[in-house]
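Shown below is the structure under consideration.
== chain A ==
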Amino acid sequence: MNELFDLVLLGLLVLTALAVARSRDLAGAAILFAAYSLTLCLLWQHRGAPDVALTEAAVGAGVTTFLFLVVIARTSE
Partner candidate 1 sequence: MSPLLENLDYVATTILFCIGLWTLIADSNLIKKVMGLNIMETAVFAFIVTSGMIEGGDAPITGPGAELPFMSPIPHALVLTGIVVAVSTTAVALALLLRVHREHGTLDIDELRGRW
Partner candidate 2 sequence: MTPHWLPVLIAIPIAGGVLAPVFSRRTASVWGLGVLAATLGVALGLTGLLADGVISYPMGGWPVPFGIELRFDVLSAFATAVALISALAIWFSSGSQGRVTSPEGIAVLLLCAGGMVGFLLAADYFTLFVFLEILSISAYGMVAMSDERGAGIAAFRYLLMGAAASIVILLSVGLLYTLTGSLNMGDVRLRLPDGGLPLYLALGGFTAGFLLKAAAFPLHVWLPDAHATAPSAVSAILSGLVVKMGVIGLLRTPGLDQLHELLLWIGAASLLGGALFALVQDDLKRLLAYSTVSNIGLIVLGLALHRTGATIHILNHAVVKAALFLAAGAFIHRAGSRALEGIGRSMPVTTAAFAVGAMAVIGIPPTAGFTGKWLVTLGALHAGRPVFAVILLLSSLILALCYARFLVALAFRPARADIREAPVRMLVPILLLVALSLVLGLVGGRLAEFVGF
């Protein structure tokens, strides 16, 4: 059961990463990137790395996505 959960998460990770790579829409790609980060965060929480998961959620999915969105908004006028 545990392994299955990990496998699903890994598959999801590869899928979201591919989606980021293929997406033509920048804002969409930024949101997909946040989804990718959050999936990673779930994986790490499940792997017994709560500190890393918390940091990835706050910094990787939070601050980084914020910065991406601000820059996308400013450059697509």
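Candidate entries met the following condition: all candidates are chains of the complex that A comes from, given by their letters.
Here, a contact is a pair of C-beta atoms (placed from the backbone, for glycine too) under 8 Å apart; a residue touches a chain by one contact, two chains touch by 3 or more; residues count from 1.
Fair warning: this is a prediction, and the values are worked out from it, not measured in the lab.
Screening 1 or 2 for touch with chain A: in this complex the touching candidate is 1.
For chain A in complex with candidate 1, the touching residues are 6-7, 10, 13-14, 17-18, 20-21, 26, 29-30, 33, 36-37, 40, 43-44, 47-52, 55-56, 59-60, 63-64, 67-68, 70-72, 74-75.
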